[in-house]
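Removed from the display is one protein chain of the complex; every other protein chain stays in position.
After this line comes subunit A, so read on.
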Amino acid sequence: MIKTDVLVIGSGPAGSSAAKHAALGGADVILIDKKSEIGTPKRCAEGVSKAGLADLKIEPDERWVTKELDGVRLVSPNGTNVWLTSNEIELPEAGYILERKVFDKYMAMDAARAGAEIKIKTLAHAMRKEGNAYIVTCEHMGELFEIEAKIVIGADGPESRVGRWAGLKTATKSTNMESGIQFEMVGLEMEKSDVIEFYFGTVAPGGYAWIFPKGKDIANVGLAIITKKTGKTPYEHLKEFVANCPATQNAQAVEINIGGDPVGGMPKKIYGNNVLVCGDAAGQVNPLTGGGIISGMKGGMYAGKVAANAINKNDYSEKALKEYDELIRDDIGPELDKYLKVKEYLSTLSGSELNSIADAFQDIDFEKVSTTELIKSLVKVSPKALLKLGKLI
């Protein structure tokens, strides 16, 4: 049987980050992924913030940055625009648009360079506890084999099973799982090619539609919805959006992507004896934007570091691994909570309330305006919307 200190299951951004930091901390690390090509197919609109990459000490590389952005366009149901730039407001996913297929591979390569052993096309099929270790049954090209690991890090994405195999309550409720669907398109005609666009309202019930430009006339055009909130399928919503959006009238799809995005925040418990869970598998996703690349990689980084420490101290108990939980919640917890509140607020607003808010904000110079003034203009257009906001905060 293969034995290792740390087994990381899943080589997305979170898993590769975990494997890298565990290896840098001196642990023996194996990183497995069921995919034959790490990063492909993507389940992502590929937006990340510059600050997020800097926090992770990752230098942008021209092989995986397709476009640098500065700004956001918010479009209300009746088409009213609010334009924002990063000087004006902190923008979570508006820094770079990546090429995830290349980015994910590069992150795995960093893990390999740090000393992790990668096994591709290797599926974690089952997991059982034996003494002070987990035995994971893996499948590679029809062959079953076992890996014994002192610590398992579950970074197995939105389809996650590892946490639950270890008895953690990490299942995603269907009302917290956004169903995403996206075309990568060519022939876009955008008003500004260096901003990301968000569209709200009935185009995407429970979520939003987006256009994330990838340079030239290329963009990711997609949407994410809560399926319980609509009678149409995500694909029907997407086809409708593309048929009606001015920017996509002459655009054509060269790729279709689908995927679930867990937007309910982190489950109560994401660690246990000999196990840690990070990334989408641990709900490390911005509940409003659905962005989980940076937050998942931060989860991976802390999981990897704490796992390596535990290996060095020969203590893989829940108590020793709890530090992971503290580190990740200190770092991203407040932000996740904040965005969860904004999301709850937005979900209480009707289409006409969204329109009147957009109307009030469309000509505001956010750089110059104070919060009090923002609230004053909101009270003018929609006292009801403000009242709902008051109840939430």
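One rule holds for everything that comes next: a contact is a pair of C-beta atoms (placed from the backbone, for glycine too) under 8 Å apart; a residue touches a chain by one contact, two chains touch by 3 or more; residues count from 1.
Note that in this section contacts and distances are computed from a predicted model.
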Name the omitted chain as UniProt records it, choosing among "Ferredoxin", "tRNA and rRNA cytosine-C5-methylase", "Glutamine ABC transporter ATP-binding protein" or "glycerol-3-phosphate dehydrogenase".
"Ferredoxin"
Among A:R63, A:K228 or A:K376, which residue is in touch with the absent chain?
A:K228
Of the listed residues A:M177, A:M190 or A:L349, which contacts the missing chain in the full complex?
A:M177
Of A:K129, A:R164, A:R329 or A:K384, which one is in contact with the hidden chain?
A:R164
Note that subunit A touches the chain not displayed via residues 34-36, 41, 43, 121, 123, 125, 139, 157-161, 164-165, 171-174, 177, 179-181, 227-228, 233-235, 256, 258-260, 262
